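The complex is shown incomplete by one protein chain, all other protein chains being positioned as in the whole.
Should a chain be cited, it is by its letter among A and B, assigned in written order, with residues numbered from 1 in that chain.
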Amino acid sequence: MGHDGAPKIPGQGPRTVVWLGELTTYWRLRLRSLAMAGPPLLWLTLLLAVPCLLLGCLAFASRGQYGEIVFQATAVNLKRLIGYTTFGWSPAFLYIMARSLWVALVTTVLCVALAYPLTFHIATRPPKKRVYWLILLIIPFWTNVVIRAYAWLLILGPQMPPAKIAAVLGLIGDGASLYPGPLAVYLGMVSTFLPFMALPLYASVERINWEILEAAKDLYGSRYMIFMQAVLPQTKPGLYVGIIVTFVPSMAMFVVTDILGGAKTMLIGNLIQQQFAQARDWPFGAALSAALMLLTLMSLAVFRWRRRDGNGGGSSIFGGFD
Amino acid sequence: MKQKRPLVALIAVFGMVLMYAPSVAVAVFSVNDAIYGLAWRGFTLKWYKFLFQNEYIINAAINTLILATVSTIASTILGTALAIGLYRAPWSPGLHRLFDLVINLPVVVPDIIMAVALALAFNALRMVCSIFDIGMVTLIVSHVTFQISFVTLVVKSRLESLGHDTDEAARDLYASTFFHFRRVTLPLIRPGIIAGGMLAFTLSLDDFIISFFNHGPESVTLPIYVYAAVKRGITPEIHALSTVMLVLTAIPIIIAERLTRKF
Partner (left out) sequence: MTDQINVALLCSGISKTFGNHRALIDVDLSVRKGEVLTILGPSGCGKTTLLRIIAGLELADAGQVFLNDEDITRYPASRRPINTVFQSYALFPHLDVFSNVAFGLQAKKTAKSKITQKVGDILSLVRMDGLEKRFPHQLSGGQKQRVALARALVNEPKLLLLDEPMSALDAHLRTKVQDELRALQKELGTTFVLVTHDQNEAKRLSNHLAVMNEGQIIQFGTTEKVFTKPDNKFVAEFLGATNLFEASRDGALYRTRYGPMDVTDKPVWDEGKILIWPERIEIHEKAKTGEPNWFSCYVRDRVFNGDGLDLLLVKDAGNDSLEKPILVKARNSFDIQSGQEVGVYFPPDYLVPLENRAQN
(Lines give C-alpha, C1' and ligand atoms only; values in the text may rest on other atoms or scores of the structure.)
Protein backbone atom coordinates (compact mmCIF):
# COMPACT_ATOMS: atom_id res chain seq x y z
CA MET A 1 0.00 0.00 0.00
CA GLY A 2 2.33 2.66 -1.15
CA HIS A 3 1.52 6.14 -0.11
CA ASP A 4 4.72 7.75 -1.20
CA GLY A 5 3.37 9.45 -4.26
CA ALA A 6 -0.28 8.47 -4.13
CA PRO A 7 -1.74 9.94 -7.31
CA LYS A 8 -4.47 12.54 -7.12
CA ILE A 9 -7.81 11.38 -8.44
CA PRO A 10 -7.04 10.65 -12.06
CA GLY A 11 -9.08 11.80 -14.99
CA GLN A 12 -11.25 14.24 -13.11
CA GLY A 13 -10.97 17.99 -13.22
CA PRO A 14 -10.15 19.77 -9.97
CA ARG A 15 -13.67 21.16 -9.90
CA THR A 16 -15.48 17.85 -9.49
CA VAL A 17 -17.52 17.61 -6.33
CA VAL A 18 -20.10 15.40 -4.82
CA TRP A 19 -23.25 17.43 -4.30
CA LEU A 20 -26.06 15.74 -2.45
CA GLY A 21 -24.66 12.40 -3.48
CA GLU A 22 -24.22 13.27 -7.13
CA LEU A 23 -20.82 13.37 -8.78
CA THR A 24 -20.71 16.49 -10.87
CA THR A 25 -19.12 19.89 -11.20
CA TYR A 26 -20.32 23.20 -9.85
CA TRP A 27 -20.77 24.49 -13.35
CA ARG A 28 -22.99 21.65 -14.42
CA LEU A 29 -25.09 22.19 -11.33
CA ARG A 30 -25.34 25.88 -12.02
CA LEU A 31 -26.30 25.30 -15.63
CA ARG A 32 -28.99 22.92 -14.57
CA SER A 33 -30.18 25.48 -12.04
CA LEU A 34 -30.37 28.17 -14.69
CA ALA A 35 -32.28 25.86 -17.01
CA MET A 36 -34.98 25.45 -14.37
CA ALA A 37 -34.91 28.75 -12.58
CA GLY A 38 -33.81 30.90 -15.49
CA PRO A 39 -37.13 31.49 -17.22
CA PRO A 40 -39.10 32.43 -14.09
CA LEU A 41 -36.24 34.55 -12.84
CA LEU A 42 -36.06 36.28 -16.19
CA TRP A 43 -39.79 36.81 -16.08
CA LEU A 44 -39.65 38.41 -12.67
CA THR A 45 -36.70 40.55 -13.62
CA LEU A 46 -38.13 41.81 -16.88
CA LEU A 47 -41.65 42.32 -15.70
CA LEU A 48 -41.10 43.47 -12.17
CA ALA A 49 -37.57 44.34 -11.16
CA VAL A 50 -36.68 46.29 -14.27
CA PRO A 51 -40.01 48.14 -14.45
CA CYS A 52 -39.63 49.16 -10.82
CA LEU A 53 -36.26 50.62 -11.67
CA LEU A 54 -37.74 52.27 -14.74
CA LEU A 55 -40.40 53.71 -12.51
CA GLY A 56 -37.69 55.29 -10.45
CA CYS A 57 -36.16 56.75 -13.59
CA LEU A 58 -39.52 57.88 -14.87
CA ALA A 59 -39.85 60.04 -11.80
CA PHE A 60 -37.27 62.28 -13.36
CA ALA A 61 -39.19 62.77 -16.59
CA SER A 62 -42.09 65.15 -17.00
CA ARG A 63 -45.48 65.42 -18.54
CA GLY A 64 -45.86 66.97 -21.91
CA GLN A 65 -48.74 69.10 -23.03
CA TYR A 66 -50.92 66.32 -24.33
CA GLY A 67 -50.17 63.87 -21.64
CA GLU A 68 -47.20 62.25 -23.28
CA ILE A 69 -43.94 61.62 -21.49
CA VAL A 70 -41.08 64.01 -22.10
CA PHE A 71 -37.89 62.09 -21.57
CA GLN A 72 -35.72 64.81 -20.27
CA ALA A 73 -34.15 64.59 -16.89
CA THR A 74 -35.75 67.13 -14.68
CA ALA A 75 -36.32 67.54 -11.03
CA VAL A 76 -39.74 69.05 -11.48
CA ASN A 77 -41.49 66.08 -9.89
CA LEU A 78 -39.13 66.05 -6.99
CA LYS A 79 -40.00 69.65 -6.37
CA ARG A 80 -43.66 68.86 -6.54
CA LEU A 81 -43.19 66.14 -3.99
CA ILE A 82 -41.88 68.65 -1.56
CA GLY A 83 -44.68 70.95 -2.43
CA TYR A 84 -43.47 73.32 -5.13
CA THR A 85 -46.06 73.38 -7.86
CA THR A 86 -46.35 76.00 -10.57
CA PHE A 87 -48.43 78.01 -8.16
CA GLY A 88 -45.81 78.28 -5.50
CA TRP A 89 -45.36 76.19 -2.47
CA SER A 90 -48.31 74.37 -0.99
CA PRO A 91 -48.21 71.71 1.61
CA ALA A 92 -50.96 69.69 -0.04
CA PHE A 93 -48.85 66.76 -1.07
CA LEU A 94 -46.98 66.64 2.19
CA TYR A 95 -50.34 66.52 3.90
CA ILE A 96 -51.27 63.55 1.79
CA MET A 97 -48.09 61.75 2.72
CA ALA A 98 -48.56 62.57 6.37
CA ARG A 99 -52.17 61.51 6.21
CA SER A 100 -51.23 58.19 4.66
CA LEU A 101 -48.85 57.54 7.52
CA TRP A 102 -51.37 58.72 10.04
CA VAL A 103 -54.21 56.62 8.68
CA ALA A 104 -51.95 53.59 8.58
CA LEU A 105 -50.85 54.25 12.13
CA VAL A 106 -54.37 54.72 13.49
CA THR A 107 -55.60 51.67 11.61
CA THR A 108 -52.78 49.60 13.01
CA VAL A 109 -53.32 50.80 16.55
CA LEU A 110 -57.05 50.16 16.36
CA CYS A 111 -56.44 46.73 14.90
CA VAL A 112 -54.00 45.87 17.67
CA ALA A 113 -56.47 47.08 20.27
CA LEU A 114 -59.21 44.92 18.83
CA ALA A 115 -57.05 41.95 17.91
CA TYR A 116 -55.69 41.25 21.36
CA PRO A 117 -59.08 40.73 23.03
CA LEU A 118 -60.27 38.82 19.98
CA THR A 119 -57.36 36.43 19.92
CA PHE A 120 -57.40 36.01 23.67
CA HIS A 121 -61.06 35.17 23.56
CA ILE A 122 -60.50 32.55 20.87
CA ALA A 123 -57.50 31.10 22.65
CA THR A 124 -59.50 30.59 25.81
CA ARG A 125 -62.35 28.80 24.13
CA PRO A 126 -62.54 25.01 24.44
CA PRO A 127 -60.59 23.42 21.58
CA LYS A 128 -63.64 22.25 19.68
CA LYS A 129 -65.18 25.69 19.56
CA ARG A 130 -61.88 27.31 18.73
CA VAL A 131 -61.96 25.83 15.24
CA TYR A 132 -65.22 27.57 14.43
CA TRP A 133 -63.89 30.89 15.62
CA LEU A 134 -60.83 30.44 13.45
CA ILE A 135 -62.90 29.68 10.39
CA LEU A 136 -64.89 32.81 11.13
CA LEU A 137 -61.62 34.70 11.31
CA ILE A 138 -60.27 33.35 8.06
CA ILE A 139 -63.30 33.92 5.85
CA PRO A 140 -63.19 37.73 5.89
CA PHE A 141 -59.47 37.49 5.23
CA TRP A 142 -60.26 36.16 1.78
CA THR A 143 -63.24 38.35 1.05
CA ASN A 144 -62.65 40.87 -1.68
CA VAL A 145 -61.75 44.33 -0.45
CA VAL A 146 -64.02 46.04 -2.96
CA ILE A 147 -67.05 44.26 -1.59
CA ARG A 148 -66.17 44.96 2.00
CA ALA A 149 -65.59 48.62 1.25
CA TYR A 150 -68.77 49.30 -0.64
CA ALA A 151 -70.82 47.37 1.89
CA TRP A 152 -70.11 50.11 4.39
CA LEU A 153 -71.85 52.48 2.00
CA LEU A 154 -74.96 50.46 2.72
CA ILE A 155 -74.50 50.43 6.45
CA LEU A 156 -73.67 54.10 6.71
CA GLY A 157 -76.38 55.22 4.34
CA PRO A 158 -78.79 58.00 5.32
CA GLN A 159 -81.71 55.75 6.13
CA MET A 160 -79.81 53.29 8.26
CA PRO A 161 -79.67 53.47 12.04
CA PRO A 162 -76.09 54.67 12.45
CA ALA A 163 -76.62 57.75 10.28
CA LYS A 164 -80.00 58.43 11.82
CA ILE A 165 -78.57 58.32 15.32
CA ALA A 166 -75.75 60.63 14.32
CA ALA A 167 -78.28 63.05 12.79
CA VAL A 168 -80.34 63.03 15.99
CA LEU A 169 -77.20 63.72 17.97
CA GLY A 170 -76.53 66.62 15.67
CA LEU A 171 -73.22 65.24 14.44
CA ILE A 172 -74.31 65.35 10.86
CA GLY A 173 -77.06 66.99 8.93
CA ASP A 174 -80.52 65.53 8.57
CA GLY A 175 -80.71 62.94 5.81
CA ALA A 176 -76.97 62.92 5.37
CA SER A 177 -74.95 59.77 5.32
CA LEU A 178 -71.94 58.97 7.39
CA TYR A 179 -69.74 58.82 4.35
CA PRO A 180 -67.53 60.11 2.82
CA GLY A 181 -65.44 60.92 5.84
CA PRO A 182 -62.86 59.76 8.28
CA LEU A 183 -65.29 57.59 10.25
CA ALA A 184 -66.27 55.67 7.15
CA VAL A 185 -62.67 55.29 6.08
CA TYR A 186 -61.51 54.01 9.44
CA LEU A 187 -64.43 51.63 9.68
CA GLY A 188 -63.53 50.31 6.26
CA MET A 189 -59.82 50.08 7.03
CA VAL A 190 -60.20 48.37 10.37
CA SER A 191 -62.76 45.90 9.12
CA THR A 192 -60.46 45.09 6.22
CA PHE A 193 -57.26 44.73 8.16
CA LEU A 194 -58.41 43.22 11.42
CA PRO A 195 -58.04 39.64 10.07
CA PHE A 196 -54.55 40.49 8.85
CA MET A 197 -53.60 41.50 12.36
CA ALA A 198 -55.54 38.85 14.22
CA LEU A 199 -54.34 35.74 12.43
CA PRO A 200 -50.60 36.13 13.02
CA LEU A 201 -51.26 37.44 16.50
CA TYR A 202 -53.38 34.40 17.23
CA ALA A 203 -50.52 32.14 16.25
CA SER A 204 -48.50 33.70 19.08
CA VAL A 205 -51.35 33.99 21.56
CA GLU A 206 -52.17 30.33 21.16
CA ARG A 207 -48.71 29.48 22.44
CA ILE A 208 -48.80 31.68 25.48
CA ASN A 209 -47.66 30.14 28.70
CA TRP A 210 -50.59 31.04 30.93
CA GLU A 211 -48.61 30.41 34.04
CA ILE A 212 -46.51 33.46 33.33
CA LEU A 213 -49.70 35.52 33.33
CA GLU A 214 -50.67 34.06 36.67
CA ALA A 215 -47.26 34.91 38.03
CA ALA A 216 -47.54 38.45 36.70
CA LYS A 217 -50.92 38.82 38.34
CA ASP A 218 -49.39 37.87 41.64
CA LEU A 219 -46.47 40.19 41.18
CA TYR A 220 -48.07 43.26 39.73
CA GLY A 221 -51.82 43.20 39.95
CA SER A 222 -52.42 46.07 37.55
CA ARG A 223 -53.70 45.08 34.14
CA TYR A 224 -51.27 47.34 32.38
CA MET A 225 -48.26 45.74 34.02
CA ILE A 226 -49.57 42.25 33.38
CA PHE A 227 -49.91 43.10 29.73
CA MET A 228 -46.50 44.71 29.38
CA GLN A 229 -44.60 42.12 31.36
CA ALA A 230 -46.35 38.88 30.57
CA VAL A 231 -48.44 39.22 27.45
CA LEU A 232 -46.46 41.50 25.21
CA PRO A 233 -43.10 39.71 25.36
CA GLN A 234 -44.69 36.37 24.60
CA THR A 235 -46.72 37.63 21.69
CA LYS A 236 -44.06 39.77 20.07
CA PRO A 237 -43.43 37.55 17.03
CA GLY A 238 -47.06 37.41 15.97
CA LEU A 239 -47.56 41.03 16.81
CA TYR A 240 -44.73 42.14 14.56
CA VAL A 241 -45.95 40.11 11.64
CA GLY A 242 -49.44 41.49 12.16
CA ILE A 243 -48.18 45.04 12.35
CA ILE A 244 -46.17 44.70 9.17
CA VAL A 245 -49.00 43.19 7.13
CA THR A 246 -51.36 45.86 8.43
CA PHE A 247 -49.29 49.02 8.42
CA VAL A 248 -47.54 48.69 5.07
CA PRO A 249 -50.58 47.90 2.94
CA SER A 250 -52.62 50.52 4.82
CA MET A 251 -50.24 53.22 3.73
CA ALA A 252 -50.73 52.23 0.12
CA MET A 253 -54.47 51.67 0.33
CA PHE A 254 -56.50 52.84 -2.59
CA VAL A 255 -59.84 51.06 -2.68
CA VAL A 256 -61.17 51.84 0.77
CA THR A 257 -60.37 55.52 0.62
CA ASP A 258 -61.61 55.73 -2.93
CA ILE A 259 -65.00 54.30 -2.10
CA LEU A 260 -65.52 55.56 1.41
CA GLY A 261 -63.45 58.71 1.48
CA GLY A 262 -63.52 61.97 -0.32
CA ALA A 263 -61.05 64.63 -1.26
CA LYS A 264 -60.34 65.25 2.37
CA THR A 265 -59.23 61.69 3.02
CA MET A 266 -57.07 61.20 0.01
CA LEU A 267 -54.05 58.99 0.45
CA ILE A 268 -50.95 58.43 -1.65
CA GLY A 269 -52.57 55.44 -3.32
CA ASN A 270 -55.45 57.55 -4.53
CA LEU A 271 -53.13 60.26 -5.76
CA ILE A 272 -51.05 57.75 -7.66
CA GLN A 273 -54.12 56.26 -9.27
CA GLN A 274 -55.22 59.75 -10.26
CA GLN A 275 -51.95 60.36 -12.11
CA PHE A 276 -52.38 57.25 -14.17
CA ALA A 277 -56.02 57.79 -14.90
CA GLN A 278 -57.40 61.29 -15.08
CA ALA A 279 -54.30 63.44 -14.84
CA ARG A 280 -52.31 61.28 -17.24
CA ASP A 281 -49.13 62.39 -15.60
CA TRP A 282 -47.14 59.20 -15.51
CA PRO A 283 -43.87 60.83 -14.41
CA PHE A 284 -45.47 62.39 -11.38
CA GLY A 285 -47.21 59.11 -10.66
CA ALA A 286 -43.83 57.43 -10.82
CA ALA A 287 -42.38 59.99 -8.45
CA LEU A 288 -45.24 59.38 -6.03
CA SER A 289 -44.69 55.66 -6.28
CA ALA A 290 -41.04 56.15 -5.49
CA ALA A 291 -42.00 58.20 -2.46
CA LEU A 292 -44.39 55.50 -1.32
CA MET A 293 -41.72 52.86 -1.83
CA LEU A 294 -39.36 54.90 0.29
CA LEU A 295 -41.92 55.15 3.06
CA THR A 296 -42.49 51.41 2.83
CA LEU A 297 -38.82 50.60 3.08
CA MET A 298 -38.36 52.95 5.98
CA SER A 299 -41.24 51.38 7.85
CA LEU A 300 -39.89 47.90 7.21
CA ALA A 301 -36.48 49.00 8.40
CA VAL A 302 -37.94 50.42 11.58
CA PHE A 303 -39.82 47.23 12.27
CA ARG A 304 -36.84 45.05 11.46
CA TRP A 305 -34.74 47.06 13.84
CA ARG A 306 -37.28 46.83 16.64
CA ARG A 307 -37.75 43.16 16.06
CA ARG A 308 -34.12 42.31 16.33
CA ASP A 309 -34.15 42.31 20.09
CA GLY A 310 -36.93 39.74 19.96
CA ASN A 311 -35.80 37.06 17.58
CA GLY A 312 -33.53 37.13 14.58
CA GLY A 313 -35.62 38.60 11.78
CA GLY A 314 -36.66 36.20 9.08
CA SER A 315 -36.56 37.31 5.51
CA SER A 316 -40.04 36.18 4.71
CA ILE A 317 -42.94 38.13 6.01
CA PHE A 318 -44.84 34.89 6.03
CA GLY A 319 -42.55 33.39 8.61
CA GLY A 320 -44.42 30.54 10.18
CA PHE A 321 -47.74 31.69 8.88
CA ASP A 322 -48.49 29.64 5.82
CA MET B 1 -56.93 30.67 33.83
CA LYS B 2 -60.17 30.28 31.93
CA GLN B 3 -61.96 33.11 33.63
CA LYS B 4 -64.95 34.52 31.92
CA ARG B 5 -63.94 38.05 31.24
CA PRO B 6 -66.98 39.86 29.94
CA LEU B 7 -65.05 42.86 28.65
CA VAL B 8 -62.71 40.76 26.58
CA ALA B 9 -65.57 38.74 25.17
CA LEU B 10 -67.46 41.90 24.38
CA ILE B 11 -64.61 43.47 22.46
CA ALA B 12 -63.97 40.19 20.71
CA VAL B 13 -67.53 39.99 19.54
CA PHE B 14 -67.40 43.65 18.52
CA GLY B 15 -64.34 42.88 16.41
CA MET B 16 -66.17 40.01 14.75
CA VAL B 17 -69.20 42.20 14.14
CA LEU B 18 -66.97 44.80 12.54
CA MET B 19 -65.49 42.21 10.21
CA TYR B 20 -68.82 40.68 9.28
CA ALA B 21 -71.07 43.72 9.17
CA PRO B 22 -70.25 44.40 5.52
CA SER B 23 -70.90 40.84 4.42
CA VAL B 24 -74.12 40.60 6.38
CA ALA B 25 -75.35 43.94 5.08
CA VAL B 26 -74.70 42.92 1.51
CA ALA B 27 -76.43 39.60 1.99
CA VAL B 28 -79.44 41.23 3.58
CA PHE B 29 -79.81 43.80 0.87
CA SER B 30 -79.41 41.20 -1.81
CA VAL B 31 -82.78 39.82 -0.88
CA ASN B 32 -84.45 43.16 -0.31
CA ASP B 33 -87.24 43.88 -2.74
CA ALA B 34 -86.26 47.49 -3.32
CA ILE B 35 -84.41 49.04 -6.21
CA TYR B 36 -83.42 52.26 -4.62
CA GLY B 37 -83.09 53.26 -1.08
CA LEU B 38 -82.32 51.07 1.79
CA ALA B 39 -85.69 50.54 3.38
CA TRP B 40 -86.80 46.98 3.75
CA ARG B 41 -89.51 46.12 1.26
CA GLY B 42 -89.79 42.40 1.39
CA PHE B 43 -87.90 39.23 0.68
CA THR B 44 -87.13 38.36 -2.91
CA LEU B 45 -84.70 36.31 -4.90
CA LYS B 46 -85.21 38.19 -8.13
CA TRP B 47 -81.89 39.97 -7.95
CA TYR B 48 -80.20 36.60 -8.11
CA LYS B 49 -82.26 35.76 -11.14
CA PHE B 50 -81.22 38.98 -12.83
CA LEU B 51 -77.69 38.26 -11.83
CA PHE B 52 -77.53 35.06 -13.77
CA GLN B 53 -79.09 36.72 -16.77
CA ASN B 54 -76.67 39.61 -16.81
CA GLU B 55 -74.34 39.06 -19.71
CA TYR B 56 -71.67 41.39 -18.47
CA ILE B 57 -71.51 39.77 -15.11
CA ILE B 58 -71.36 36.28 -16.55
CA ASN B 59 -68.60 37.47 -18.81
CA ALA B 60 -66.69 38.98 -15.93
CA ALA B 61 -67.12 35.79 -13.93
CA ILE B 62 -65.81 33.68 -16.79
CA ASN B 63 -62.87 36.02 -17.22
CA THR B 64 -62.10 35.86 -13.53
CA LEU B 65 -62.12 32.07 -13.54
CA ILE B 66 -60.10 31.72 -16.71
CA LEU B 67 -57.64 34.26 -15.41
CA ALA B 68 -57.27 32.49 -12.09
CA THR B 69 -56.95 29.03 -13.61
CA VAL B 70 -54.49 29.85 -16.36
CA SER B 71 -52.35 32.08 -14.20
CA THR B 72 -52.30 29.53 -11.39
CA ILE B 73 -51.16 26.75 -13.67
CA ALA B 74 -48.45 28.89 -15.21
CA SER B 75 -47.24 30.38 -11.96
CA THR B 76 -47.22 27.05 -10.13
CA ILE B 77 -45.01 25.49 -12.78
CA LEU B 78 -42.71 28.50 -12.96
CA GLY B 79 -42.64 29.04 -9.22
CA THR B 80 -41.82 25.40 -8.51
CA ALA B 81 -39.08 25.39 -11.14
CA LEU B 82 -37.67 28.54 -9.61
CA ALA B 83 -37.67 27.11 -6.10
CA ILE B 84 -36.08 23.79 -7.06
CA GLY B 85 -33.61 25.31 -9.46
CA LEU B 86 -32.47 28.02 -7.13
CA TYR B 87 -32.34 26.37 -3.76
CA ARG B 88 -30.65 23.15 -4.79
CA ALA B 89 -27.68 24.74 -6.46
CA PRO B 90 -24.34 26.06 -5.19
CA TRP B 91 -24.74 29.77 -5.70
CA SER B 92 -22.67 32.14 -3.62
CA PRO B 93 -24.41 33.79 -0.69
CA GLY B 94 -24.23 37.15 -2.43
CA LEU B 95 -26.07 35.81 -5.47
CA HIS B 96 -28.56 34.08 -3.21
CA ARG B 97 -29.35 37.37 -1.56
CA LEU B 98 -29.89 38.98 -4.96
CA PHE B 99 -32.21 36.19 -6.04
CA ASP B 100 -34.07 36.44 -2.75
CA LEU B 101 -34.50 40.15 -3.30
CA VAL B 102 -36.07 39.70 -6.71
CA ILE B 103 -38.31 36.90 -5.51
CA ASN B 104 -39.47 38.85 -2.47
CA LEU B 105 -40.40 41.95 -4.47
CA PRO B 106 -44.11 41.15 -4.72
CA VAL B 107 -44.21 40.49 -1.01
CA VAL B 108 -42.58 43.75 -0.03
CA VAL B 109 -43.71 46.17 -2.71
CA PRO B 110 -47.22 47.59 -2.22
CA ASP B 111 -49.56 46.23 -4.84
CA ILE B 112 -50.36 49.61 -6.29
CA ILE B 113 -46.72 50.15 -7.14
CA MET B 114 -46.58 46.68 -8.69
CA ALA B 115 -49.70 47.49 -10.71
CA VAL B 116 -48.11 50.67 -11.97
CA ALA B 117 -44.80 49.01 -12.75
CA LEU B 118 -46.55 46.27 -14.69
CA ALA B 119 -48.55 48.85 -16.63
CA LEU B 120 -45.28 50.55 -17.46
CA ALA B 121 -43.74 47.28 -18.56
CA PHE B 122 -46.62 46.48 -20.85
CA ASN B 123 -46.43 49.94 -22.31
CA ALA B 124 -42.82 49.37 -23.22
CA LEU B 125 -43.37 45.82 -24.44
CA ARG B 126 -46.27 46.93 -26.58
CA MET B 127 -43.84 48.72 -28.80
CA VAL B 128 -42.06 45.46 -29.45
CA CYS B 129 -44.93 43.07 -29.77
CA SER B 130 -48.60 43.83 -30.02
CA ILE B 131 -49.63 40.86 -27.95
CA PHE B 132 -49.17 43.16 -25.02
CA ASP B 133 -52.13 45.30 -25.85
CA ILE B 134 -54.29 45.60 -22.81
CA GLY B 135 -56.45 42.54 -22.52
CA MET B 136 -56.57 39.05 -21.12
CA VAL B 137 -52.92 38.53 -21.95
CA THR B 138 -51.73 41.45 -19.88
CA LEU B 139 -54.06 40.40 -17.09
CA ILE B 140 -52.76 36.87 -17.04
CA VAL B 141 -49.16 37.95 -17.32
CA SER B 142 -49.52 40.45 -14.49
CA HIS B 143 -51.12 37.87 -12.21
CA VAL B 144 -48.50 35.25 -12.97
CA THR B 145 -45.84 37.79 -12.12
CA PHE B 146 -46.81 38.21 -8.52
CA GLN B 147 -48.04 34.64 -8.11
CA ILE B 148 -44.64 33.18 -8.99
CA SER B 149 -43.14 34.67 -5.87
CA PHE B 150 -45.70 33.24 -3.52
CA VAL B 151 -45.50 29.79 -5.05
CA THR B 152 -41.72 29.92 -4.89
CA LEU B 153 -41.72 30.92 -1.24
CA VAL B 154 -44.10 28.15 -0.25
CA VAL B 155 -42.23 25.47 -2.21
CA LYS B 156 -38.93 26.80 -0.92
CA SER B 157 -40.01 26.43 2.68
CA ARG B 158 -41.10 22.88 1.93
CA LEU B 159 -37.77 22.16 0.24
CA GLU B 160 -35.84 23.47 3.17
CA SER B 161 -37.70 21.26 5.59
CA LEU B 162 -36.47 18.18 3.74
CA GLY B 163 -33.09 16.92 4.79
CA HIS B 164 -30.31 15.91 2.45
CA ASP B 165 -30.22 12.39 3.81
CA THR B 166 -32.82 11.05 1.45
CA ASP B 167 -31.01 12.50 -1.56
CA GLU B 168 -27.78 10.77 -0.61
CA ALA B 169 -29.64 7.56 0.15
CA ALA B 170 -31.26 7.66 -3.27
CA ARG B 171 -27.88 8.04 -4.97
CA ASP B 172 -26.42 5.32 -2.83
CA LEU B 173 -29.26 3.16 -4.18
CA TYR B 174 -28.26 3.65 -7.80
CA ALA B 175 -30.73 6.40 -8.69
CA SER B 176 -29.97 8.50 -11.74
CA THR B 177 -30.63 12.23 -11.58
CA PHE B 178 -33.95 11.88 -13.34
CA PHE B 179 -35.04 8.88 -11.28
CA HIS B 180 -34.14 10.72 -8.10
CA PHE B 181 -36.06 13.81 -9.17
CA ARG B 182 -39.12 11.90 -10.21
CA ARG B 183 -39.29 9.42 -7.33
CA VAL B 184 -37.89 11.38 -4.41
CA THR B 185 -37.78 15.16 -4.85
CA LEU B 186 -41.06 15.73 -6.64
CA PRO B 187 -43.25 13.53 -4.40
CA LEU B 188 -41.75 15.04 -1.29
CA ILE B 189 -42.43 18.63 -2.31
CA ARG B 190 -45.87 17.86 -3.71
CA PRO B 191 -47.69 19.22 -0.62
CA GLY B 192 -45.81 22.48 -1.06
CA ILE B 193 -46.68 22.67 -4.74
CA ILE B 194 -50.34 22.12 -4.00
CA ALA B 195 -50.35 24.65 -1.18
CA GLY B 196 -48.55 27.16 -3.38
CA GLY B 197 -51.01 26.59 -6.19
CA MET B 198 -53.98 27.08 -3.91
CA LEU B 199 -52.48 30.26 -2.55
CA ALA B 200 -51.86 31.55 -6.06
CA PHE B 201 -55.43 30.76 -7.06
CA THR B 202 -56.98 32.63 -4.18
CA LEU B 203 -54.65 35.59 -4.62
CA SER B 204 -55.72 35.85 -8.23
CA LEU B 205 -59.41 35.64 -7.46
CA ASP B 206 -59.06 38.23 -4.79
CA ASP B 207 -56.94 40.74 -6.66
CA PHE B 208 -58.30 44.13 -7.54
CA ILE B 209 -55.69 46.78 -7.94
CA ILE B 210 -53.32 44.92 -10.26
CA SER B 211 -56.16 43.82 -12.47
CA PHE B 212 -57.57 47.33 -12.37
CA PHE B 213 -54.46 48.82 -13.89
CA ASN B 214 -53.83 46.13 -16.45
CA HIS B 215 -57.13 45.08 -17.89
CA GLY B 216 -58.80 46.00 -21.11
CA PRO B 217 -62.45 46.77 -21.83
CA GLU B 218 -63.04 43.20 -22.88
CA SER B 219 -61.28 41.64 -19.98
CA VAL B 220 -63.13 42.77 -16.94
CA THR B 221 -62.95 40.70 -13.79
CA LEU B 222 -65.59 40.47 -11.10
CA PRO B 223 -63.88 42.77 -8.58
CA ILE B 224 -63.41 45.35 -11.33
CA TYR B 225 -67.03 45.01 -12.32
CA VAL B 226 -68.18 45.59 -8.76
CA TYR B 227 -65.93 48.60 -8.42
CA ALA B 228 -67.18 50.10 -11.65
CA ALA B 229 -70.75 49.52 -10.48
CA VAL B 230 -70.00 51.27 -7.20
CA LYS B 231 -68.78 54.27 -9.13
CA ARG B 232 -71.59 54.13 -11.62
CA GLY B 233 -74.44 53.49 -9.29
CA ILE B 234 -75.10 50.41 -7.28
CA THR B 235 -77.94 48.14 -8.29
CA PRO B 236 -79.19 45.33 -6.07
CA GLU B 237 -77.80 42.81 -8.53
CA ILE B 238 -74.42 43.86 -7.28
CA HIS B 239 -75.47 42.87 -3.80
CA ALA B 240 -76.53 39.51 -5.11
CA LEU B 241 -73.25 39.16 -6.95
CA SER B 242 -71.27 40.10 -3.89
CA THR B 243 -73.17 37.64 -1.74
CA VAL B 244 -72.50 34.88 -4.23
CA MET B 245 -68.80 35.79 -4.21
CA LEU B 246 -68.74 35.78 -0.43
CA VAL B 247 -70.32 32.38 -0.23
CA LEU B 248 -68.02 30.99 -2.89
CA THR B 249 -65.03 32.20 -0.90
CA ALA B 250 -66.27 30.71 2.32
CA ILE B 251 -66.95 27.24 0.97
CA PRO B 252 -63.36 26.22 0.08
CA ILE B 253 -62.18 27.44 3.47
CA ILE B 254 -64.69 25.30 5.27
CA ILE B 255 -63.91 22.32 3.08
CA ALA B 256 -60.18 22.79 3.61
CA GLU B 257 -60.67 22.92 7.34
CA ARG B 258 -62.73 19.75 7.29
CA LEU B 259 -60.04 17.98 5.28
CA THR B 260 -57.14 19.03 7.48
CA ARG B 261 -59.02 18.05 10.56
CA LYS B 262 -59.12 14.44 9.43
CA PHE B 263 -55.37 14.16 9.80
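Keep in mind that, in the parts below, a residue touches a chain if its C-beta (ideal position, glycine included) is under 8 Å from a C-beta of that chain, and two chains touch if they have at least 3 such contacts.
Since this is a predicted model, take the numbers as computed values, not measurements.
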item: Which residue of B:V24, B:V107 or B:L188 touches the chain not shown here; value: B:L188
item: Identified contact with the non-displayed chain, of B:D100, B:E168, B:D206 or B:E257; value: B:E168
item: Identified contact with the non-displayed chain, of B:F14, B:W40, B:Y56 or B:F179; value: B:F179
item: Missing-chain contacts mapped onto chain A; value: 1-3, 6-12, 16-18, 21-23
item: Those residues of chain B which, in the complete complex, touch the missing chain; value: 163, 165-166, 168-176, 179, 183-184, 187-188
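The rule we apply is simple: only the chains that are shown with their structure count from here on.
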item: Centre distance in Å when chain A and chain B are each reduced to the mean of their C-alpha atoms; value: 16
item: In the complex, chain B residues that touch chain A; value: 1-2, 7-9, 11-12, 14-16, 18-23, 25-26, 29, 37-39, 78-79, 81-82, 84-86, 88-91, 99-100, 102-114, 116-121, 124, 141-142, 144-146, 148-149, 152-154, 157, 164, 167-172, 177, 180, 195, 199, 202, 206, 208-209, 213, 222-223, 226-227, 230, 234, 238-239, 242, 245-246, 249-250, 253-254, 257, 261
item: Residues of chain A that touch chain B when the two form their complex; value: 19-22, 26, 29-30, 32-41, 43-52, 54-55, 58, 114-115, 117-118, 120-122, 124, 131, 134-140, 142-155, 157, 159-160, 187, 190-191, 194-195, 198, 210, 213-214, 248-249, 251-252, 254-255, 259, 269, 272-273, 276, 282, 285-286, 289, 292-293, 296, 300, 315-318, 322
